[in-house]
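FYI, not all chains are in this one, though none of them got moved.
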Amino acid sequence: MKIHEIQAYLKRFFDKVQLVGSADITIDGPAKIESATKGKVSFVANEKYIRFIGSTKASLLIVGEQTPTGQYSDRLSFLKVKDPYTAFVFVLQMFAVPRMIARKGIASTAVIGENVSLGENVSIGEYAVISDHCIIGDNTVVGPRSTLLERVTVGRDCTLFPHVVCYDGTVLGDRVTIHSGTVVGADGFGFAPQPDGSYIKIPQMGIVEIHDDVEIGSNNTIDRATMGSTIIEKGAKIDNLVQIAHNCRIGESTVIASQAGISGSVTIGSHCMIGGQAGFAGHLSLPDRTHVAAKTGVSKSTHIPGQTLRGIPAQPIREQLRQEALIRNLHKMKEKLETLEAEVREMKGND
Amino acid sequence: MKIHEIQAYLKRFFDKVQLVGSADITIDGPAKIESATKGKVSFVANEKYIRFIGSTKASLLIVGEQTPTGQYSDRLSFLKVKDPYTAFVFVLQMFAVPRMIARKGIASTAVIGENVSLGENVSIGEYAVISDHCIIGDNTVVGPRSTLLERVTVGRDCTLFPHVVCYDGTVLGDRVTIHSGTVVGADGFGFAPQPDGSYIKIPQMGIVEIHDDVEIGSNNTIDRATMGSTIIEKGAKIDNLVQIAHNCRIGESTVIASQAGISGSVTIGSHCMIGGQAGFAGHLSLPDRTHVAAKTGVSKSTHIPGQTLRGIPAQPIREQLRQEALIRNLHKMKEKLETLEAEVREMKGND
């Protein structure tokens, strides 16, 4: 691929893509700036990496509009754009080879139930099980050995990697991606305690709804609602090993990092960012654009959008950081207190 | 279903089920009180929800014996019971449609090993693998694609959802439910450090025993013992993504919430409640009826039954809450200390 082809492609997304250097050099793939070799394209989106420009062996760098390039332009070319990070993502997409998850069509070993509706151009991998009354949209790929129980609806252009399980009634929108080992729609954790200390299971009669453009990582658990739906809204992104309990609602374009645990009936607004290993008490809600730091324990609802929470229990980050600083300096407080005690003792002795 | 049928069913479990209103109305399903429509049954078990009685569109409410109903009884009926929460669970069970996990009988694609003993009325799903010398009790359902390695014993009336793995030698009691992605009986994490810094694997020769009426959620890991058994006692309930390490013993009717981690050789008593993301150091024990708050780090054994523990490291909740309050007020202590310092300085200056 020539540099001018990359420039042309980026012009689809950016008003201005300025070339510095030669347009005719062949680029054969992306690489990290510090380990790139001849023929590679890399990028600088962060000031920390400007120092590598002088030494990189890459042939093309995607950089910001203000990044100085003059002195290097004889041995490598530059494309200058407003957002070099996003531009590089597009470059990655140019070089990405489509991943083979399942061959086109229905594998001969797949089990397709009764009354299943398959769209155009659907691929169903080896040993997949599609149970009765499922509906699968156009161009969707179901990986080998994934299992859809009864009455699951999958939209178009979805990708289910191998070993995904969707329990009965699950509804997926369009362009949903789910990675291996994730279980969607298992029973919520609901048991009614009895006077003798035992528990009666509460039937979990709801479903899980996952809206368009959601991507869900590996080995997550997203439980069905007791009644109604557990909902993941459009464009949300969920990492690995995340627990989303029954009756939760996760807002649009909210991002949840690995090993976070969202307890039952929690509502999280849109455009939130939930850090790794964060946990939530049940039945609370967070407004839009809330950030929750990693390992935070959110114990009650908040009402001001755009806050950052941190700590166990969680509080606004400014208070939490102030408190952490006080704790770090506790030994100084203790010393001061002891000095003061000695002084007072001395003063009293002087009386 | 008519209200008098629901009343009759509840009388199986409660001495007194008092009807207020019409017995002849048709009820077609359960719903949340705030979103219920005509023909739905809902419930009020918590004072917070009494305010919805005036506005709900439901046709039947299950309520407590003391809940006032007179003013609403012309447009909806009530069934008054001692424990409306549990009563509503029974109502949910009346409406729950049995979930289809695997068709009756042995799927033609299931692989059944040698010397396997199958009880009456067993269902084995598509692509399940039942290895040599397994025993499966009456009415048990093994979901599609679940795998039992050699010499696994499963009791009667059990449900294994799709994609469950039981390693060799696992023993399940009766009425055990295991959800998708859970791995029972993998090797405990045991390695002997060597002088050169490498590790020798310690063979994990024990098994996992899961007793009657246990329900286990999705994507859990329950490791086999090094010698003897890792044991989950009767009626315990385990949520999702929980780690139970080798040689643990979890007591009867103990409940463990999502993402808790129980380290090796931990013994937890009966009727305990372990919060989400709680963690345990190895080789410790907790007595019966201990509650462990979410995110707690239990670092040593406790001996008084019925305590609630909280904090990292864990301590009795009263001490922990007192300590948390002191930390929240640290800035006030700092101010007081500084005021006092100034006063003492001034007093000394006065001398």
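Brief remarks follow.
In this document, chain identifiers A and B correspond to the written order of the chains, with residue numbering beginning at 1 in each.
As a working rule, a residue touches a chain if its C-beta (ideal position, glycine included) is under 8 Å from a C-beta of that chain, and two chains touch if they have at least 3 such contacts.
From a predicted model like this one, the values you see are computed outputs, not experimental measurements.
With respect to copy number, the whole complex recorded in this structure file holds 3 identical protein chains, 2 of which are shown.
We adopt the following convention: only the chains that are shown with their structure count from here on.
With centres defined as mean CA coordinates, chain B is found 27 Å away from chain A.
Across the interface of their complex, chain B is touched by residues 111, 127, 129, 131-132, 145, 147, 149-150, 163, 165, 167-168, 181, 183, 186-187, 189, 191-192, 194, 197-203, 205, 219-221, 223, 226-228, 241, 243, 245, 259, 261, 263, 277, 279, 281, 297, 312-313, 322-323, 326-327, 330, 333, 336-337, 340, 343-344, 347, 350 of chain A. Residue ranges of chain B in contact with chain A, taken from their complex: 30-32, 35, 85-86, 89-90, 92-93, 95-96, 99-101, 109, 125-127, 143-145, 161-163, 179-181, 213, 215, 217-219, 235, 237, 239-241, 253, 255, 257-259, 270-271, 276-277, 294-295, 312, 324, 327-328, 330-331, 333-334, 337, 340-341, 344, 347-348, 351.
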